[in-house]
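See below for the structure under consideration.
Missing here: one protein chain of the complex. Every other protein chain is in place.
Here is chain A:
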Amino acid sequence: MNALITTALLGVVLMFTGLFVKNKQQIKYIAILGALLAFVANIVDLQTISGGGSKVLFGMLEVSHFSILFNAIAIGATLLYFILCGSAFEKVGEHVADYFALIFFILAGITMTGAFSNLLILFISIEILSIPQYILAGADKQNLKSNEASLKYFLMGSFSTGILLMGIALIYGATGTFNVTEMALGTGELNPMALIGITLLGFALSFKVSAAPFHFWTPDVYDGSPTVFTAFMATVVKAAGFIAFLRLFHVTFNGGNMSSHWQLVLAIITAATLIIGNFTAVFQISVKRMLAYSSIAQAGFMLFGVISLNQLAVQGIMLYAIAYSVGTIGIFAILLKMKDYTFDGFNGLAKKQPFVACVATIFLMSLAGIPLTAGFFAKYLVLSAAIQQGNLLWLVIIAVLCAAVSAYYYFRVIIAMYFKQGDANVENVTPGFKVALFVTAAIVIILGIFPGLLLQLI
């Protein structure tokens, strides 16, 4: 609740900052301070909850350990993002303060995804985190690719909103309430109207998290948007989509034999996402586009958390959110320093910038799920949650095979950096940037060795 208020207010503050502060570096520092403030305010919320969680705003939101931990992950990842990529904002356009303000508004939406206890708040939070993204995708106004990304994202996003709303309306028709806990869909006979509603909600949320076959907008949007905003859209926002997905399906559409109705559909979506994401990523020549497909592939792994209805899945998706967000933000921060986004652009980076290449290797290994990095335990937890759930073994086998495929395209970058001759064109790397990269890599390694540090918090 505190996090929601602070992030929304900070958005307004940052908009006015653009009027009074002309120095772009100073705006960045104000945004970093603001993110720190939001982080602290979110932690302070821990005092207000008692037991499982406390309802606020007339029962519209439920503040719990789950929501506070996810807010901490999202705001913390945004803080890292501001520190690592904040300087790149001014390359996109003049209105740096507005971009920061929009990101704070997105964060305000994100803080509600883990806490909603009413379908109205689900809808509002998904819209709050989507609409600023349409603007950010088109921030590079003169660039046709950016225009296309923005238009495509906008049309697809509002289309999926329409489907989401139809789902909510049909569920309301069947149950007579918007409250996710009062619905009790699991008890008694299931109304066909509710079943259609659940399917539509599942499809709409798959759209938002870019799961196949609803992923077709993702590569164009992520590739066309300014790189610095792709880094945010593909990480924190996507993780928030999954948290909303998980909360809705674990809390509302659970109990009785409810889950048998949607589990198979989601399992097929997961398999398709894994296969399409990984196999298409192999054929890319641009690292940015490869990362767009990799985000689809990682979405497939995160969907395991939604399908498996147990505590292990919740822990897994939390660890996955942080491992994936931090790793991808790190690799995007390095990509932003490159002049050439193709794989060949990375040739010989290790000779020129040994430290940057080493850190990039850590991030890529985490994304591929190599042991001793956070990505390994994240994949391990979501997959073991699926095994614990039972009857999903076939899906786990597909996932493991796809993880092996993913190693190929992540390691292509590492091979280009270390074993290929070339003249990688890098912008000057400041010592401050190196320290920030070091901290980011340290988070990845520490969570890879002691995942319990995070997991005990749930």
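What we mean here is this: a contact is a pair of C-beta atoms (placed from the backbone, for glycine too) under 8 Å apart; a residue touches a chain by one contact, two chains touch by 3 or more; residues count from 1.
Assume contacts and distances are computed from a predicted model.
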- One chain of this complex is missing from the view, so tell me which of "Heme exporter protein B", "Ribose ABC transporter substrate-binding protein", "NADH-quinone oxidoreductase subunit K" or "Na+/H+ antiporter subunit E" is its UniProt name. "NADH-quinone oxidoreductase subunit K"
- Task: Out of A:Met15, A:Val56 or A:Ile135, point to the residue that touches the absent chain in the complete complex.
- Result: A:Ile135
- Among A:Phe70, A:Tyr99, A:Phe116 or A:Phe154, which residue is in touch with the absent chain? A:Phe154
- For chain A, which residues lie in contact with the unshown chain of the complex? 120, 123-124, 127, 131, 134-135, 138, 141-142, 144-145, 147-148, 150-152, 154-155, 158-159, 161-163, 165-166, 168-170, 172-173, 176-178, 224
